[in-house]
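A protein chain is absent from this complex, but the other protein chains hold their places.
Chain IDs A and B follow the sequence of writing; residue 1 opens each chain.
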Amino acid sequence: MLAYLLRRLVFGAAVLLGTSLITFTIAYVIPADPAVAMAGAKADPQTLATIRAQLGLDQPLYVQYARYLDRALHGDLGRSYIRRENVTRLILDRLPATAILAASAMALALLLGIPMGMLAAAYRERTLDNSLLVLSLGLVSMPVFWLGTMLLVAAAVYLRSLPLGGFSGWRSLVLPSVTLALGLAGYYSRILHTNLVDAMDQEYVRTARGKGLSRARAMLKHAMANAILPLVTLAGLDLAGLLSGVVLTETVFNWPGIGRLAYEAVFNLDIPLIMGTELFAALLVVLANLAVDLLYVWIDPRIRLSDQA
Amino acid sequence: MRPSRALTNPANTRRASVPSRGYLAPILAALAALILPGCRTGAPPLDFPPGAQVLHLAERDDVPTLDPAIGYDTASWTFEQMIFDTLVRYSDTGVDLVPDAAISWEASPDARTFTFHLRRDVRFSTGRTVAAADFKYAIERVLRPATNSKGMEYFRALIGAEDFAAGRAGSVAGIETPDPWTIIFRLTGPDPIFVHKLAMPFAAAIPPEAVNRWGDDFFKHVVGSGPFMLREWIGGQRLVLARNPYYFIKGLPRLDAIVEQIGVDNELEWLKFEAGDIDVSAIPPAEFAYVMKTPRLKALTLRIVTLATDYLGMNCLMQPFTDVRVRRAFNYAIDRRKLIAVLNGRGVVAHGVLPPGLPGYDPGLEGYSYDPAKARLLLEEAGVGGNFAPQLWIRADQTEMILAQSIQQDLALVGVHVVIKPVAWPPLLDAVRQPNTAEIFLFGWEADFPDPANFLDVLFSRQQWGANNDTFYYDPRVDALLVEAAPQSNLERRYLLYRDAEQIIVRDAPWVFLYNPVTCVIRQPWVHDYVLNPMRPARLEKVWLSPHRDKE
Partner (left out) sequence: MKLRLNPMEAAGAAMVLSLVVVAAFAPILAPHDPTRAIATTFGDPGAPSRAFPLGTDELGRDVLSRIIYGARISLTVGVAAMVVTMTIGVAIGLLSGFFGGAVDFLLMRFTDVMLTLPALLLAMAFVAVLRPSLLSILLMIGLVSWTGVARVVRAETLTMTQRDFVLAARALGAPPSRLILRHVLPNVTPIIVVMAVLGTSGTLLLDAGLSFLGLGVPPPIPSWGRMIEEATMYFRTAPWLAAFPGIAILYAVLSFNLLGYGYLRRRSRGSALNAP
């Protein structure tokens, strides 16, 4: 168990190292001068030269990368060129807003998606199943920024009590959560449906039904247990993705989260912040994977750890 | 020009049925435990005593910084000029210099030495008295390379500045503080507009002890001597200023606090304004026509032409823009009135480089009119054929994109098929500073000082190639005129020389002179003494509110 854990940790660290290398490469092959981002429009060449030297941009690339890595290992992701604030702190400051949005959207998505998937599986190959399938495909196919905009229109005209953006109290959560949740709900209902249908065809469920268990009870008591686990896994991984920032939704609703931060970073070519947000995203994915692996072990010790790699 | 111009300039803002298995609950609980700690839903409510004068504002983007050495954009300066004092500042509605922390000042006849006499009653919000050394410290901090200040170039002409920046001297020799109430600046060469540089927030007094205490985080724990002080700044959510009890002008500020809510889009800001939650608001493009048609609302609007010119730059080193006929043709081909209509009238047609309201502005300059026939003729003469497709570089931004498309439409009518290149700000700046990359580009220039030099010298002299002369324009006559005008302290003479230079530039047409942006805001009927300045954000210390429904 411990050895397994260690292996996963080393593996996660290696992935992060790879991620940092890739983001660093992207950031520094940019055919634009980061000093410009810092110095502003008016900067004369002398100011630019001064700032370049200050940032260590006149050093060879591998030296810059080594420095970056060294500082990152000490938890210091550098300072934003534009905001001049510590990147780690900028991200942590924005985390609560994103976390609340991600958690409520995920809860809503599961709340909608699970019953939809169950209903569709229960009425397999019938009209309800087909209509739910088309509905969920419709939800998956909606561009999230458009859905958000349309909800804004609806709220501006009909629901005047809902805040139209920004992060101010529980009510401001409604529109962005719904926007984010609908597509996910469609997706999860599909997955649960597929898993349930597969599970219902398994030997043990057939046996249970042979013993006179109703279809519905068989599904709830037996098939569900096997079908829900992959869904929870997926939701966990998706949650990590959401936590690393939902750029489009946060843009539509001016949500002060990590997605907006990342967006601003890209548009200002704020390299430390671009690297910081990407690394943070990678870290979350690695951690979520680790958590999921451990959960599997906890839930089902029979799962052979060595197969998990 | 300020880097995030279009981001911040109001004229531009433009822009469970949980299954019954035992393990699910712990999983969900674990997920919740992972996420929920530290979460709160937005900023906690603010408490003000009843009857407090609180001005409510809203903005989409966070304020970039409050550090006066760093900020160089409208949003930062709005608050910096309320938190800090400079030696001199501009009057509320004009571009004339008035005393701030200095009572008086003298310039030597050769415009190389400037002596300022300070008030003795200026105090930081900590209560400590502001002395000459605090101004000296602030400018030295700007010059120190580690600060990465955007303002260093304004003070490089001080004697000893280079030595200080290079670490060869412990202080700037050209700034003397013979006593706590006197500060003398000595320059390496004449500079009649040096005093204006001291009116920029870069030169505002800051207490060294606060900078030493907070280090790199000074920007969000700023301490100054201005009418207001920073009370709270929750990133991405809210900025609150409170009155500075030690402010040196008795009876000011009239407001107790200023609250800026962040993350509020244009449209939302407007809805909040209509609901009375916000006291001063920008007018979103979509509502502009409605506001102007409604007399009640129109009466509440304020409008001012800013000291700025938006233009289409043409690279004079790149074919076929080496040919003046092509550049003139572009000037005739683009419909400026349409651009202004697209901006909901937030601009006035530009006839030349200098904006109206700038001292030295030439009202007699005619410039170019919209005349596509003439444009076609000129293009034909220049031998520019039908498949000419120059790249138009712009900053990736909603409004810029719409303006670029309008220009694209106009030029298509004269047979020029423009390809739009929207890029992030730094690569755009990089591209236009290369002699051979950006053929045409959409840019703007805002005055830093109310003087023609700030436009003509900076944007058209040979010396500025690779820096701010992005059209790579060069004319020896213009350069000669600029060299002659720069040290000229006699204003009449000075402006005449610049007028001659501008006439040549307009004839040579390295720009399509587009429009001078107009700032337009609306305030509630209970907001008084809120006035706009053509060059700086509105000052807020004299603003007061008459009784109204309190929304807090």
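Convention: a contact is a pair of C-beta atoms (placed from the backbone, for glycine too) under 8 Å apart; a residue touches a chain by one contact, two chains touch by 3 or more.
Values in this document were obtained by computation on a predicted structure and should not be read as measured data.
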Candidates A:5, A:49, A:69 or A:191 - the one touching the absent chain: A:191
Residue of B:234, B:317, B:365 or B:396 in touch with the missing chain, whole complex considered: B:396
Hidden-chain contact residue, picked from the options B:68, B:192 or B:427: B:427
Residue touching the undisplayed chain, where the options are A:5, A:49, A:156 or A:290: A:156
Per the touch definition above, residue among A:22, A:61 or A:92 touching the missing chain: A:22
Positions on subunit B contacted by the hidden chain, ascending: 14-15, 266-267, 271, 284-290, 338, 341-345, 396-398, 401-402, 404-406, 408-409, 412, 419-424, 427
Hidden partner chain, residues of subunit A it touches: 14-16, 18-19, 22-23, 26-27, 29-32, 130, 133-134, 137-138, 140-147, 149-150, 152-153, 156-157, 190-191, 193-195, 197-198, 234, 241, 244-245, 247-248, 251-252, 262-263, 266-267, 269, 274, 277-278, 281-282, 285-286
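Everything below uses one rule, namely that only the chains that are shown with their structure count from here on.
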Mean-CA-position distance for subunit B and subunit A (Å): 37
Subunit B residues within the subunit A interface of the complex: 1-3, 5, 16-21, 23-24, 27, 30-32, 35-36, 38-43, 60-62, 64-65, 67, 70, 72, 145-146, 148, 150, 152-153, 156, 165, 216-217, 219-220, 235-237, 261-265, 267-268, 271, 396, 424-427, 429-430, 448, 466-468
Interface residues, subunit A side, partner subunit B - complex: 30-34, 36-47, 50-51, 53-55, 79, 82-86, 90, 93-97, 99-100, 102-103, 106-107, 110-111, 114-115, 118, 156, 163-170, 172-173, 220-221, 224-225, 228, 232, 236, 239, 243, 254-257, 260-261, 264, 266-269, 291, 295, 299
